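What you see is the complex with one protein chain gone and the rest in place.
And now, chain A:
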Amino acid sequence: KNKGLQVLKANSGFSSGGSTLLGYIGIDTIIEQMRKKTMKTGFDFNIMVVGPSGLGKSTLVNTLFKSQVSRKSAGWARDEKIPKTVEIKSVSHVIEEGGVKMKLTIVDTPGFGDQINNDNCWEPISKYINEQFEKFLKEEVNITRKKRIPDTRVHCCLYFIPPTGHCLRQLDVEFMRRLSHSVNIIPVIAKSDTMTIEERQEFKQRVRKELENNGIEFYPQKEFDDDMEDKSDNDKIRETMPFAVVGSDKEHQVNGKRVLGRKTAWGIIEVENPNHCEFAQLRDFLIRSHLQDLKEVTHNIHYETYRAKRLNDNGGLAGGEPLNGLSLKKQRLFFI
């Protein structure tokens, strides 16, 4: 779907009192032109994964994008030690599908939640996100601006909740509370093959309730729903979140087909089987329907919030631009 562009349907001979279109103009071809241009330039997507080590973050990212895009190669890095403070490591790959090129950057946060004392372990992450906003802001207020500002802002943060089956931990609440206003947080329940379907439903309900009680708005945020259609779509998604996922980069034979899954002594867990886990839903949501929206919300809401705050604080930047009384209402911006 393409929001914001109104397409006039040319109906020959139809008079509506406004414009009378006789014959076909071809305005609707602008979509095709945009498409061609997008395909040529390609686009960026930056996704951050946060969670204690061992929850399958790298495997999930590899499974989502069907390629070895994560920081680690498949299998455990035997000598890898837990870093003493949270580090930010980003890796970029260009992947292509159907003629469309995407520069995918995975930002990993090893060390999060792994220490005995995890106080303020979210600070390096918050700092990183703000630094990316700052970079973009500086480019934007430059006198001579680049045609296409490189976008390193974090579009989406997958937060991995350990499948304890009880409820959210303090650390989870603290992190999401502090960062839900600077980045789109998508909570996922990692390694969910440890819970039965019942346990999973109960756990999700409890988690949703706790998020609500703590005022944590995860993506898709209710306040940014454009219209009724959006709202009903997003409501359905919000009811199923957090998605309970299982990741795997190994293939097994099931019913004559080769599927991605995990083979245990009691059966094979199929990653893309909606009866087994919600990986397929997460993938469709993240990549096939809301990828562009994630970028737009990041640009129009989170970035603008940061920008407004910065400008208000500094009373203007090094370009001498006067303050413009920015409204924080969602604007419709195209960016190519």
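Just so it is clear, contacts are C-beta pairs under 8 Å (C-beta built on N, C-alpha and C of every residue); 3 or more make two chains touch, one makes a residue touch a chain; residues count from 1.
FYI, contacts and distances are computed from a predicted model.
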{"item": "Which of \"V-type proton ATPase subunit a\", \"60S ribosome subunit biogenesis protein NIP7 homolog\", \"Trifunctional enzyme subunit beta, mitochondrial\" or \"Septin\" matches, in UniProt, the chain that is not displayed", "value": "\"Septin\""}
{"item": "Contacting the left-out chain in the complete assembly, out of A:T29, A:T144 or A:T264", "value": "A:T264"}
{"item": "Sole residue of A:N117, A:T144 or A:N255 that reaches the chain not shown, by the stated touch rule", "value": "A:N117"}
{"item": "Of A:T38, A:N130, A:N214 or A:T240, the residue in touch with the unshown chain", "value": "A:N214"}
{"item": "Candidate in contact with the missing chain, chosen from A:H181, A:R206 or A:K231", "value": "A:R206"}
{"item": "Residues of chain A (touch criterion as defined above) contacting the omitted chain", "value": "52-56, 76, 80, 82, 114-119, 162-174, 190-191, 193-194, 196-197, 206, 210, 213-214, 262-270, 275-276"}
